[in-house]
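Every protein chain of the complex appears in place save one, which is left out.
The chains carry the letters A and B, assigned in the order they are written, with residues numbered from 1 in each.
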Amino acid sequence: MDVRQTFPGQVHPTAGGGILVTKLDEVINWARSNSLWPLVFGTSCCAIEMMSTASAKYDWSRFGFEVARATPRQADVIIIAGTIVNKMAPVLKRLYDQMPDPKYVIAMGACATSGGPFFYNTYSVVKGADHVIPVDVYVAGCPPRPEALLHALITLQEKIRSGAS
Amino acid sequence: MNPQELKQQLEALLPSPTFEEGGEWTTLYTDPATWAETARRLRTTKVLDLDYLFCVTAVDWKTHFTMVYHLSSTTHRHTLVVKIRLDHEHPEVATVSDIWRTAEFHEREAYDLMGVVFTGHPDLRRLFMTDDWKGWPLRKDYEDPVNMIKL
Partner (left out) sequence: MIEEIGTTELGELVVNLGPQHPSTHGVLHLVITLSGETIKKVEPHLGYIHRSIEKMCESLSYRQFIYVTSRMDYLSSHINNHGCALCVEKGMQIEVPPRAKVIRVLMDELTRLASHQLWWGAMAMDVGALTPFFHAFREREAINDIMEKTCGARLTMNYMCPGGVAFDLHPDFQREVKAFLAFFHGKLDEYDELVTDNVIFQGRMEGVGYLSREDAISYGCSGPTARASGVSCDIRKLSPYEVYDQVRFEEVTGTGGDCFARYKVRMGEMRQSISIIEQLIDNVPEGDFQAKTKAVLKLPKGEFYSKVETARGEFGVYIISEGATTPYRIKFRSPGFSNLSALDHMARGHKIGDLVAIMGTLDLVIPDIDR
């Protein structure tokens, strides 16, 4: 795909080349959305599907999620893959606080969205990761297919590009 | 050793043991006062050699507690189930973590979730819940209107 078709702005052809007219915000959003680095954060089963998305068959580094960082200080997006329980919630909050702005959150799977299969009669599960940190994109599934996670990542990219986040 | 022979060996070894009928494996009842000594005998007697403790369960029967220990022998390949009846107000029993090292974690779990106190345990504190959690979650009378959403 020709980069001029995805790069925001208009190209005015003039003699000797072309002039690109655009807004700085749009260029910055375009750059941010195409190089989101996820944080390695998987608590339970969804982590395996996240690992599948990272590996060769459903590669997510095609979309810019190249390096999965282990430290939150260098990560842009945190993919909450798995159930959050009462003991883990302060840890999640601390990781989110340690991430530098701009940061985005994807709640992957039913457990992170709303508590999932552990909604009723459990004393230790936080019913949804959005009780702890603000979430941008929710993915349904238990666990969601790797294609569903890729769709969520692309949705996040579109959300950033349109300036909504 | 089949269950009949195991029963005979136990009758020879322990003073007046009580057994439970039915069930897949030989089941022995013990009181908490004699448990430490009984456990040592079960482990060290050559003909029994029950060296593998594979399951420690605490059951809340509302009027009393029961500790269930599933033991097996890697040499003789027989299985024994030991049940101990505990008081509901103050459930206390001796630890076996010096005999079977796996009991350290299992007893911590029983303490954390049911509130059974194991005397002599090297490090008895909560395992799964946060240290300041109030209450024993797996008991039948545990109420938690904040966290638990009943169906």
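The working rule: a residue touches a chain if its C-beta (ideal position, glycine included) is under 8 Å from a C-beta of that chain, and two chains touch if they have at least 3 such contacts.
On a predicted model such as this, the values are computed, not experimentally measured, just so you know.
Listed residues A:His12, A:Lys57 or A:Arg73: the one in touch with the omitted chain is A:Lys57. Mapped onto chain A, the interface with the missing chain covers residues 39-45, 47-49, 51-52, 55-57, 68, 70, 82-83, 85, 87-88, 91, 95, 117-118, 120-125, 142-143, 145.
Listed here are the chain B residues that touch the chain not shown: 22-25, 51-55, 57, 59-60, 68, 70, 74, 77, 100-102, 104-106, 109, 113, 123, 125-130, 137-138, 151.
Here is the rule we use: only the chains that are shown with their structure count from here on.
Averaging Cα coordinates per chain places chain A and chain B 47 Å apart. Chain B contributes residues 128-130, 137, 142, 144, 147-151 to its touches with chain A in the complex.
Remark: chain A residues 86-87, 119-125, 127 touch chain B in the complex.
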